[in-house]
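Can you keep this structure in mind? I'll have questions shortly.
All protein chains but one are shown in place.
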Amino acid sequence: MRLQGETRRIAFETGVQVHAEGSCLVRLGNTHVLCSASLEDRVPDWMKGRGTGWITSEYGMLPRSTHTRNAREAAKGRQQGRTVEIQRLIGRSLRQAVDLARLGERQLTLDCDVLNADGGTRCASITGAWVALALALKARGLESALKNQVSAVSVGILEAGPGLRQGLILDLEYEEDHRAAVDCNLVASRPAGRVEDVPDIVEFQSTGEGRSFTRAEALDLLDLGLTGCASFMDAQLEAIARA
Amino acid sequence: MRLQGETRRIAFETGVQVHAEGSCLVRLGNTHVLCSASLEDRVPDWMKGRGTGWITSEYGMLPRSTHTRNAREAAKGRQQGRTVEIQRLIGRSLRQAVDLARLGERQLTLDCDVLNADGGTRCASITGAWVALALALKARGLESALKNQVSAVSVGILEAGPGLRQGLILDLEYEEDHRAAVDCNLVASRPAGRVEDVPDIVEFQSTGEGRSFTRAEALDLLDLGLTGCASFMDAQLEAIARA
Amino acid sequence: MRLQGETRRIAFETGVQVHAEGSCLVRLGNTHVLCSASLEDRVPDWMKGRGTGWITSEYGMLPRSTHTRNAREAAKGRQQGRTVEIQRLIGRSLRQAVDLARLGERQLTLDCDVLNADGGTRCASITGAWVALALALKARGLESALKNQVSAVSVGILEAGPGLRQGLILDLEYEEDHRAAVDCNLVASRPAGRVEDVPDIVEFQSTGEGRSFTRAEALDLLDLGLTGCASFMDAQLEAIARA
Amino acid sequence: MRLQGETRRIAFETGVQVHAEGSCLVRLGNTHVLCSASLEDRVPDWMKGRGTGWITSEYGMLPRSTHTRNAREAAKGRQQGRTVEIQRLIGRSLRQAVDLARLGERQLTLDCDVLNADGGTRCASITGAWVALALALKARGLESALKNQVSAVSVGILEAGPGLRQGLILDLEYEEDHRAAVDCNLVASRPAGRVEDVPDIVEFQSTGEGRSFTRAEALDLLDLGLTGCASFMDAQLEAIARA
Amino acid sequence: MRLQGETRRIAFETGVQVHAEGSCLVRLGNTHVLCSASLEDRVPDWMKGRGTGWITSEYGMLPRSTHTRNAREAAKGRQQGRTVEIQRLIGRSLRQAVDLARLGERQLTLDCDVLNADGGTRCASITGAWVALALALKARGLESALKNQVSAVSVGILEAGPGLRQGLILDLEYEEDHRAAVDCNLVASRPAGRVEDVPDIVEFQSTGEGRSFTRAEALDLLDLGLTGCASFMDAQLEAIARA
Partner (left out) sequence: MRLQGETRRIAFETGVQVHAEGSCLVRLGNTHVLCSASLEDRVPDWMKGRGTGWITSEYGMLPRSTHTRNAREAAKGRQQGRTVEIQRLIGRSLRQAVDLARLGERQLTLDCDVLNADGGTRCASITGAWVALALALKARGLESALKNQVSAVSVGILEAGPGLRQGLILDLEYEEDHRAAVDCNLVASRPAGRVEDVPDIVEFQSTGEGRSFTRAEALDLLDLGLTGCASFMDAQLEAIARA
């Protein structure tokens, strides 16, 4: 069994979508997300003429990424509330990574599609999307627009569950997430190139599921999450270096 | 100008929707939200036979609750991502207020409709919806199902803006929210009837807008938010007592 | 019990939507409708360059304005037939109030949202929307574009029902409307400022519910309705004067 | 040119939809509507077990029934407000024709599809749908459920227009309707088999387009409309007799 | 009973939609389709400035064209997969009929609406749409843009069924189509004016329903289909000549 403060093994396979400016398949245990960054020389109509760029994200799960098959959102004609919430979080998080003025009038679209789901898909999406984004900027000679490195991890408090980790735990699997009393997602960043810096917080979402939690618990969750984000940042840089 | 750690004046007008089991119009400065609690003796199909109840929420803004008119979501045929995200937060927060087993096979639907918007509509919705919920349970003799008191407030860090408050500030108005560097929503709870208790955290969502923030800042935001939630809880109890 | 030819008490609270150019909350017994007039300096694309303005309307009911909760149209993704029919009637009626050439290339959008429903919501919407419209034109110095005063009332024939009014009745409550044999809506107008004039007909919709009706009955319904519209016009003018 | 009080020639071709229980193609000048009545041995879920039947209607225009091609509603994914309003009127009008208790737990669906449009399509639809309905009841031995005969005609006041009829006119063509100052639709009925009776009113919708109108004008419109409905009733009976 | 290699009687009634540039009602046994060709002096945005035209098609079935009533697609808010597939086939087939460069920047929209369905509606639609198209080009003096004559027929292999034709059969009725082991649609063309030419293949879609089929069977189906298409081409030319 993993230690409480240990993440699952993370691995990035880059260049998997041959047409994309940048792409990677991130594997975090049995959670696998295909991330691509599409860079287009146009911005939405409402942004034209401002000289700055835009970053947006879309998220989806393949119907059989889950234990039992989920209905395809394209067939239902509507994205679920959960999907909308996640893709808004991914977009918001990755906008922190880029200097939009240096990007110029270009749009970066980050597509995160879950091939296999075992907990933490939104965090894996953010962590993988940053790799795809960095590769896309590099491929187009826009490295100077890369302002910050961004990664994300889940963290929680688990009170019960045979065969599961207990207490304050990092990087929850599906079964852990399902039974957690407190469930958080932490997105962190540090300036690009400052590989020694302790990351700061971009977004911290913490939710009591069935019970409330204290200020002290919030702080412990935050601290543990920051160590997870830092370790994912190291893995991101290795992947970029190898690509 | 308000002090940094001061909320706007909050007022609840109860019984405004004559058919609802519980309702109130909450006014938080120029943010006005009509909240109703509908209590039905049925649960969704997927919950039938478990003997427990369900709580859900829907949120909307009247088209002219805002500075310029917003398109009506019913006419566009689709709720925006922001709407979906907010109503999921309200439902999650209020589920903490009720002992679902004691509620029995009943459904509580909390409708929060914004009549006027000036920042903090999601927090005002949660704070008002709790009043409507408590009144609905009382009207139907189900007070014993009321487990916790729940309220919410926004908190943020503002770096600039002529005529606006600066630094760590509580209960942001629209203009403050728009310019905040860090923007949080805090939902807190304490056991029903324990009016002296310091509230604990139900949900803490903190987002860096344009910059990241530190662990120390997160802690300060949390602390200030808890004082705001506590003061809204006092106001909720007065409103219930007067109703 | 009200007399057959008597309306419920009508009251207008103006300025309730702080951002709107004009707004009022009209209360007609237990039917309460929030009406706002949004005045924008643009017209729909198909009208550009003609030098004249446009008036349109949207109508909605809050989910718990009714005895039992109604599904939210924004969540269902579709406006009901009844909603579409009512908002078309409101728009058509209020276009009679304004000299579109004098309005110039501006659009007035009238939003009517029902907070509490007890019969006659479409008539209360028209009557309230006129007040909001008149206030909006005044606020922007466009009084000269106000051509006619417009109000509306329901009228019907009720054959049975213990505790209900009988025969030809004015301004039906929900229970009366539900049991009426003949059910009409009358929209009337008179030139702005001609406060002594007997109003003329803008729209008369009369429907037999379960039985047909005669020419003589139609005439009686029309006559009674015109007295109701005239009395609502007096109330509208008082509200404007007080605002 | 037609006389003011004269309708266009009306003709019914019955049996045109070979699978329908009853159908007719009604031709009123250049307005051609295909009407079918589908009789099914089931009612909507919400009506089950009451022992009575239900009547509903749907209306559509073929894309090229009009001067310039209209977008297909099925392709746009949404019925227009005008369509919804018309099909509700047709359904309401034809429910007057049938004794729903005698119909038993059966549903009659009236489909009215406009092949060519030259004004008066909703009135032609009602008049034709009654023929289809009567044929369907006859075909299934349910004549005893036919309570009333129903027909409809348009009537209006036209103030100007070279080459067009003037004043109070019956059965408006597209060009007349387009320029009418007052525009009405009258649905009338008389008991089935009472061929000598003057019809009574089922629905009278009168709208001022650009000006209001007086009580006296309303009465004249109603009287002229009733003569038109009566003459369409004679034509309906001939069509049924010939079928 | 028809011979195996014989089509049903085909008849074209032209000019049935009075506003259309070209229209015909094609009757193939009990399959009746109303086809119109709308010619507009504009092309879709993505084609502007290329100097060539565009041809598109939409297909629909009236709700009661079938044995039991089908839900109206406009009311359901979505076209079925079958509808989409058929209208794509019609559009593709008819684009072969026209020299798009000679058409110039114009759009031809072919609407095919099924009034009665008894098998072969897509083939009847193509065959009828060509007549409407040819009439529209003629009406607007664009005959030179008519490059090819196009028609379509169904063909299949039927193994069983009392009272039905057996073996390789041409132009299947509904009951035959329903029971066919192999089911094909063949679209053929020949250069406009070359009335003696054997037609070539535009599209051949052959599907095994419940069993696969051999290369030899495919060839027999193709040969029989080509004779059917040729005979429909003769009927098309007669209809054009008579119009």
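Which chain is which? They are A, B, C, D and E, in the order written, and residues in each are numbered from 1.
We take it that contacts are C-beta pairs under 8 Å (C-beta built on N, C-alpha and C of every residue); 3 or more make two chains touch, one makes a residue touch a chain.
Quantities reported herein were computed from a predicted structural model and do not represent experimental measurements.
Considering the intact complex, the chain excluded from display touches A, E.
Screening E:E143, E:E159 or E:D200 against the full complex identifies E:D200 as the residue touching the chain left out.
Considering the whole complex, the residue from E:M47, E:A139, E:L222 or E:A243 that touches the absent chain is E:L222. Between the chain not shown and the residues A:T7, A:S38 or A:N148, the one that touches is A:S38.
On the side of chain E, the interface with the absent chain consists of residues 78, 81-82, 84-85, 87-88, 92, 96, 148, 188-189, 199-208, 212-215, 217-219, 222-223, 226, using the contact rule stated above. Although one chain is not displayed, its contacts with chain A can still be listed: residues 16-20, 23, 30, 34, 36, 38, 40, 58, 60, 62-69, 72-75, 77-79, 83, 109, 111, 113, 115-116, 118.
Here is the rule we use: only the chains that are shown with their structure count from here on.
Work out the mean CA point of chain C and of chain E, and you get 51 Å between them.
Note: centroid distance chain D to chain E, computed from Cα atoms, is 33 Å. Of all residues in chain A, those that touch two or more other chains are 78.
By the definition given earlier, chain contacts exist for A-B, B-C, C-D, D-E.
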